[in-house]
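As you look at this complex, bear in mind that one protein chain is not there, while each of the others sits in place.
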Amino acid sequence: MKLGVCYYPEHWPKSRWVEDAQHMRRIGIQYVRVGEFSWSTIEPTPGELHWEWLDESLDILHSEGLKVILGTPTATPPKWLVDRHPSMLAKDEAGRVRGFGSRRHYTFASLEYREECRRMVTMMAERYGHHPAVASWQTDNEYGCHDTVLSYAEADLAAFRLWLAEKYGTVEALNKAWGNVFWSMDYRSFDEIELPNLTVTEANPSHRLDFQRCCSDQVVAFNKLQVDILREHSAGRDLVHNYMGFFTAFDHHKVGQDLDVASWDSYPLGSLDKEPLYTEDEKHTYLRVGHPDAGAFHHDLYRGCGNGRLWIMEQQPGPVNWAPHNPTPADGAVRLWTWEAFSHGAELVSYFRWRQAPFGQEQMHAGLLRPDAQEAEAAKEATLVAQEVKVLAESIGLDADELMSLPSAGKVALMFDYDACWSLDIQPQSRAYRYFFWCYRMYEAMRELGLSVDIVPSNAPLDMYELLVLPAQAHITPELQNRLNSYQGVLLAGPRTGSKTETYQIPENLAPGPLASLLPLTVERVDALPEHTQPAVSGRWGAGKLKHWHEQIKTELPCLLKDDGGNPVLMGEGRHYYLGSCIDNTLLKASLAKLSEVAGLSTYYLPKGVRVRERGNVIFAFNYSSNTVVFVPQNAELVIGSKCLGAADVAIWKKQ
Amino acid sequence: MKLGVCYYPEHWPKSRWVEDAQHMRRIGIQYVRVGEFSWSTIEPTPGELHWEWLDESLDILHSEGLKVILGTPTATPPKWLVDRHPSMLAKDEAGRVRGFGSRRHYTFASLEYREECRRMVTMMAERYGHHPAVASWQTDNEYGCHDTVLSYAEADLAAFRLWLAEKYGTVEALNKAWGNVFWSMDYRSFDEIELPNLTVTEANPSHRLDFQRCCSDQVVAFNKLQVDILREHSAGRDLVHNYMGFFTAFDHHKVGQDLDVASWDSYPLGSLDKEPLYTEDEKHTYLRVGHPDAGAFHHDLYRGCGNGRLWIMEQQPGPVNWAPHNPTPADGAVRLWTWEAFSHGAELVSYFRWRQAPFGQEQMHAGLLRPDAQEAEAAKEATLVAQEVKVLAESIGLDADELMSLPSAGKVALMFDYDACWSLDIQPQSRAYRYFFWCYRMYEAMRELGLSVDIVPSNAPLDMYELLVLPAQAHITPELQNRLNSYQGVLLAGPRTGSKTETYQIPENLAPGPLASLLPLTVERVDALPEHTQPAVSGRWGAGKLKHWHEQIKTELPCLLKDDGGNPVLMGEGRHYYLGSCIDNTLLKASLAKLSEVAGLSTYYLPKGVRVRERGNVIFAFNYSSNTVVFVPQNAELVIGSKCLGAADVAIWKKQ
Partner (left out) sequence: MKLGVCYYPEHWPKSRWVEDAQHMRRIGIQYVRVGEFSWSTIEPTPGELHWEWLDESLDILHSEGLKVILGTPTATPPKWLVDRHPSMLAKDEAGRVRGFGSRRHYTFASLEYREECRRMVTMMAERYGHHPAVASWQTDNEYGCHDTVLSYAEADLAAFRLWLAEKYGTVEALNKAWGNVFWSMDYRSFDEIELPNLTVTEANPSHRLDFQRCCSDQVVAFNKLQVDILREHSAGRDLVHNYMGFFTAFDHHKVGQDLDVASWDSYPLGSLDKEPLYTEDEKHTYLRVGHPDAGAFHHDLYRGCGNGRLWIMEQQPGPVNWAPHNPTPADGAVRLWTWEAFSHGAELVSYFRWRQAPFGQEQMHAGLLRPDAQEAEAAKEATLVAQEVKVLAESIGLDADELMSLPSAGKVALMFDYDACWSLDIQPQSRAYRYFFWCYRMYEAMRELGLSVDIVPSNAPLDMYELLVLPAQAHITPELQNRLNSYQGVLLAGPRTGSKTETYQIPENLAPGPLASLLPLTVERVDALPEHTQPAVSGRWGAGKLKHWHEQIKTELPCLLKDDGGNPVLMGEGRHYYLGSCIDNTLLKASLAKLSEVAGLSTYYLPKGVRVRERGNVIFAFNYSSNTVVFVPQNAELVIGSKCLGAADVAIWKKQ
């Protein structure tokens, strides 16, 4: 594992640059991300290019042996460029132009802006494509941040009409696919179709789903444009984009297919405070360390977006500035987060940012250095991790670079599908239901059992997994159906699986649609519950509470859990199981423990707040609680840390 | 009582139509509503009319002996029509156009759209006005749904200026009536007057009230246009519109005057979840059956809008899709709701919809049939009701058709006035106060006493009532004052009665304005309370809590309840009483029980969640609670059900 940092030489006097690079080396930093917001410094006025500062900066970093991830600056086009192309601006759902003055002021669908990007990225790639410091390119920055995937401007409408024409061929086909006979929504041509905002009441869900898909495809195309240029001019460098957590507005798997590595920006405290997923109790308990599964979930998700290759491009190093509240991390938390990432396969953890900026929107966002260039707390923890990496490598007989080759895949797979996410959230039926939340809670239960989980796309190979969970795979494609038919492990399908066709209709045989061939059952009716209504459920596999979504099912399959009316909740036998309701954490854990048993997987009993991850022959343990806990795996030798883990502590064992 | 269903033949292959009609008959359905969203199927492109599908569909229904309620499709004009008349679109309060893509995309004030409606309705009326299947016409669908009564487009401004000029004659008269000298709001001509949105702070309440009245009158005129055509071409058919519950944005009494029957769309579970009227405790207790007075209140309200004739055009048959949460109804709830409607005088209960659509916005809205054409739970309950209707008819010696002639009027009247509702909600003084809520809570208290209540407009004849309640009749017209002067029953006026003039000013003699001649008192000051401040109240008629609105009154009338400062809360003697504050349910019930006694009315003691309604010589009892209860009226013979009512159960007795 390598450490990195995000660095903005353009923010500081040149006189600091050498000292900065040397200081990075002293801490143990090996990678430096540079350039991704610097368009106005490179090109302060149209066509007047200033590369000299970047030349010099790369040379200095190179001379200190640092490798560079060079960012294309397309997330922040300068004011003059926006003034030349006002139609490049996005519009929000209320139809208002989203103007210049911060960042991400463009819509992905703007062909004019794409041309400007092509010009800039080509110049950069030509100039630095073979620079010896440049090891990697980051395209743009945090696609979709600040809700920028869905836009309702003229460029978006044009793109949408084209996209629909390509997908459906004839408007009659579209009318049928969307069920436009309902409410006289039939169109006579693609040019009659509008964007699904500012309608009197909700637009047709098929309309909304296709718009989301189209917008996602604009992101893919926008990224691909840059990828093609970079591949041409900078072959052999890793192409990467930095995704965000808890963000599902575009299909990260599709974007990932065009890149070499997936990376994401990990802010455990900010997300805990901001995400509606978490309860008040969780926010309180994990205030200074983040939720125990937030990092892990995304590491596993994005490793699956990166063909197994994962970086953390931005790792929170202290208080941030953008959450409703911004507390300081616990002592040790930065080290904990870094090792957690490594245990899930991260090749690189890069801290954001090198030095806290004294100006601009993020001036209260901590860095490894304070604004006065003194080391902040995180610098010490990063230094420690850099040393520990060497200890670990040595103790398992590898050199530090080889650590990256440790296998990171698990034996359990959870299928996460962006299209399913959009589908089910468009019509949640109960406000309490959210696709992401339900996937996260299933993942959390498995992780509390100590299972090492892969989060996989719907087109992933499945054969290597003993247990496969489909939390809510709305639409089962024929291709997926084929792979499920031949899958030899244990399969669990959750509520809403198979409940929609590709164009958002209810399948002719009702849910679970085509999956009924493996799981002979029919979802006859749905009971979509308020947050605080939690009917009892019990059966051979445990007892607990139903939550949010409860299907009324007709089946001959054996029932392992039933509701208090005796209706099936969890059913199945042999290798195929169906869970028709969301259930509470304890019962979910009990059920997954049973399924693990069926699948021949062993599980852990872990204290509250403790998590375990295995990578190759190494076992990592993390204590997210505020208590000191004892954790000792069987047949393993302690390498780093101790059997007694304090708050925010890490222990690492080598399997015997 | 007859059963009906809402049916969309255009959604299904023709090959299903005969089977559908036969299946309806088997269940006991007699009426079928058809056509109300079908404009794009009838006229897919301008002037190209496709009647053949509707011809065939009506013929099939007719051949099975089913009667048709034919809907005009004006709630869903097709896209091509909107593109021809973009000015027909409404604007929301923020000034944004409310576009195509769902339904109700028009403003009532658009003269261009009215011409299109005239064209379409005329064609339909000419073609089907004398079709043997057509027993009734429904105009448009759910006027005002999705907040479409108030619109702020150019067409609305033009209509408003005209309306004001007609009402006031001169702008000087308007200035005086509105008190425009306040804040220099005087106008020099009607053309200077704007719509009351996007002002810096709230607009003049007189301005707002007149705008609401004008918008309501646009609905009346829009409906009248269709009515006139239908009367001309389809004489003898019942004209009806389907109102919504909990909706007060236009004057339903005025619309009702032009129609033959009032109908409404009853969704007990959706409304419980969605309406801010209900407490969390009520939402929990009645999750699967709806609030015990929600159906009853609207049955009585709309029977009063329909000259005594009431239909339920859409009855919830299972989970719906549009509430924040959409649970399944309790077993028996659909039967309960149907009988409750009948007990309040409904001639027809029509379920929405025949078969659940697998596409479009409402694909998760249950029907009598599931999307796969199998019977859903509600079909069984409807079948049972159809059989029970025959049992009841037989047991009281009528044939089933004659049941409709059973008298449904009560001996108690509660006055509900849309104009008062708008007036008082424009300036509620306490956010906790809402006119509708207070009317509902007064009705609830009376219904918990087992009283059968009529809800009447302000121009209703009053002589047949022993007890008359004016919950909050803001403006007492001279005409109403005359009728109250000669009214011989017991009168109770509630807080805010007589507090405003016609143009929203405080009466010269303060509240209760002209009513002071019957109730000699003066409202000196108003104490508008927060939700959780509930001062004590007590006196000869009981003790409890004040809530929301508390008037400080000077009077010589005897005090039956006083606040803890000794000021009058409930006062009066003989036939005239005044309640100056909102009070809690228990004390309200105690007070109304006393008044019933004064009025010579007998009341019931009912277990929690149980309601009774009398119609003619039949007594209906409904158990909305989850417990089994015992209810036995005196001198009555059980006809259907038992003395022990389970959850969601119904019992019917014949008076001896």
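Here the chain labels run A and B in written order, and each chain numbers its own residues starting at 1.
One rule holds for everything that comes next: a residue touches a chain if its C-beta (ideal position, glycine included) is under 8 Å from a C-beta of that chain, and two chains touch if they have at least 3 such contacts.
This one's a predicted model, so the numbers in the text were calculated from it and none came from an experiment.
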Touching residue (missing chain; options A:Gly318, A:Gly410 or A:Gly572): A:Gly318
Residue in contact with the excluded chain [from B:Ser40, B:Ser57, B:Thr72 or B:Ser206]: B:Ser206
Option touching the unshown chain, where B:Lys14, B:Arg119, B:Lys390 or B:Arg525 are the choices: B:Arg525
Contact partner of the left-out chain, one of A:Ala357, A:Leu384 or A:Leu398: A:Ala357
Touch criterion as defined above, residue of B:Leu49, B:Val391, B:Ile506 or B:Val632 at the omitted chain: B:Ile506
Of A:Arg98, A:Arg237 or A:Arg335, the residue in touch with the unshown chain: A:Arg98
Absent-chain interface as seen on chain A, which is shown: 8, 10-11, 37-41, 44-45, 73, 76-80, 83, 90, 94, 96-105, 145-146, 148, 273, 283-284, 287, 318-319, 321, 324-328, 356-364, 366, 370-372, 376-377
Residues from chain B at the interface with the omitted partner, ascending: 94-95, 178-188, 192, 194, 196, 198-207, 427, 429-432, 504-510, 524-530, 532-533, 552
